[in-house]
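Just one protein chain is left out here, and the rest sit where they should.
Read from first to last, the chains carry the letters A and B; within each, the first residue is number 1.
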Amino acid sequence: MNLLETCGLTRRYAGLVAVDHVDLVVPRGGIHAVIGPNGAGKTTLFNLISGLVVPSEGSIHLAGQDVTARPTHVRAALGIGRTFQNIRIFGEMSVLENVLTGAHARLRASLVSIALRLPGFRSEERQAVAAAREALALVGLSERAAQPASSLPYGDQRRLEIARAMAGQPLLLLLDEPAAGMNPAETTALAGLVRRIADAGTTVLLVEHDMGFVMSLSDHITVLNFGRKIFEGKPAAVRSEPAVVEAYLGARLAAKLRAAHA
Amino acid sequence: MMPAWLASDWTIPAGLDDFLWTYGHLINSLGINGLLALSMYVVLAVGQLSLGQAAFMGLGAYSSVLMTLTLKLPFYVVLPASCLVPVLFALAVGVPTLRLSGVYLAIATIGLGEVLRALYLNVDVFGGALGINGIPERAQTWMIFGMLILALLGLWLVGRSRIGRAMEAMREDATAAAVMGVNVPGYQLGALVASAVLAGIAGCLSAHQSSFIGPNEYGFEPAVTILSFALLGGIGTPVAPVVGAWILTLLPELLRGFSDLRLVFNGLIIVVAVLFLPHGLLGWRMRRRAA
Partner (left out) sequence: MHDLRAGPYLCLVPRTMLAQQLVNGVLLGATYALFALGFTLTFGVLRVVNLTYGFYFTAGAFLALWLTRHLGAPIWVALPVASVGAGLIAVVIDFLLLTRLRRKNAPELASLMVTIGGVLALYAGMTAWVGPDVQRLPPGLISAEAYDIAGLRITQAQILILVATAVLVAALLFLLRGTRLGLALRAMAERPDAAGLMGINTGRAAALVSFLSGLLAGAGGVLIGLNFNAIQPFMGESMMLRGFVVIIVGGLGDIRGALIAGLLLGVLEVLTAGYLASSLKEAVAFMILVAVLWTRPQGLFGTSTVRRA
């Protein structure tokens, strides 16, 4: 059974179709990428999958279960984790607390158990802290655990977001432009991290502009343009597909024309 | 009734008696205003703004007084029951508005305060403009401070758990919190209900220690004053708003000459706090984990 399936997924805004009847199939395991020129609808697609945007049409199934009508927090509990294109860490919390918050959906202690500090709560909290430290070790931020999250440099904040999402032990991890703003060395390290996450059994679905990153890492690529799926296949096939080349070149030329007129 | 050995005057030496007689009301006010500040804190702590605390307090006060005077219920039944009516109103106002952006809850709760005042003024059961007199003084100082300490302890313990982390997360970024699996509307409603419980109990205690309640004690001005408690202290820890409440309760006693300007001062505190002191006087925040 496929982990994620969208069927005819559509989101319209006034006078604009951001995502247009997209059928996306993500099997269990591996790294999948969604690429496309700016404004192709990639982030809207992620927002639809994580429940931040309500679809105008179509359905979303996670591990065979219809989650189309489920709110964001329920989808998180069912196993969808994500990061954001513009970093959204909780700046006033410590790095460790950020990661602990990521484990929220997995923690079960009741209000009574919390208020009375019952043993169940204490052991659960101890385990959560241990798991959070593990997630921080995975992304290489162990030394920074006690720092306020807002004090981290940019690249570390991106890795913190990944650790926070991983603390929820998601089945499917959505990474929205994880390499944005990173230098080549950081990007290489990030690729290693994503690979390790996938090898450990979490299915990764990512949106990224850095083509080298996408081509070297992905097992399967879906190409969007103007909200529609125009191609999908292995990285090698994508590179030689004329429709894809045209979509990118067209967008570049348009950008050049706009620049000339501005 | 409470056993005699628990009553506050039994344990107090004779010398303190005069002091308590003079300042007893002020001391009780410190406890009650502390509870009200916490009632505001729980809502602000999830990133919402409610101006309904005074209204919830009024509902707790009027409903508990009617239970005492009309139904002749004992105080140990009245005190916990005094949060029922406020909670019902919190649900009626909170369920529809919390689906929407934050301004709707603020607007609806200000409206609630106004309409309840009109109702108390005009409906006979509530005694009209004269209010209700002759309420037995059953709330003892130890009960007031017992509730305050209980509330502080509870909020502190809950704050250092997944619930406290979820609350701070949604205050910072509700969208990111939802993606972490936090049921944002659920927590917001829970906070509003907790707020109604605290304010309702504060209302009951306050009514049963002053022998009188009137319609103007629960309107817009007290609502804003309660907000100023929390904003002056800050909301980094549950202690901060209580300290804010104590400062603003004691200050008018020290500056008696300016009693006309007390509300002006409370209003300006909010302005100054939001513009220049967003973390309040006690800006430090608590660690959000228990292990």
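Heads up, the rule we're going with is that a residue touches a chain if its C-beta (ideal position, glycine included) is under 8 Å from a C-beta of that chain, and two chains touch if they have at least 3 such contacts.
No experiment lies behind these values; they were computed from the predicted model shown.
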item	value
Omitted chain's touching partners, listed by label	B
Touching residue (missing chain; options B:57, B:85 or B:108)	B:108
Candidate in contact with the missing chain, chosen from B:98, B:132 or B:182	B:98
Subunit B, residues in touch with the chain not shown (by the definition above)	47-49, 51, 92-93, 95-104, 106-108, 110-112, 114-115, 118-119, 121-123, 174, 184-185, 188, 220-221, 224-225, 227-228, 231, 260-271, 273-275, 278
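Convention: only the chains that are shown with their structure count from here on.
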item	value
Residue ranges of subunit A touching subunit B (in the complex, touch as defined)	50-52, 71-73, 76-77, 81-82, 84, 88-94, 96-97, 100-107, 109, 111, 114-115, 117, 121-122, 125-126, 128-129, 164-165, 168
Contact set on subunit B toward subunit A in their complex	154, 157-158, 161-163, 165-166, 168-169, 172-173, 175-184, 285, 287-291
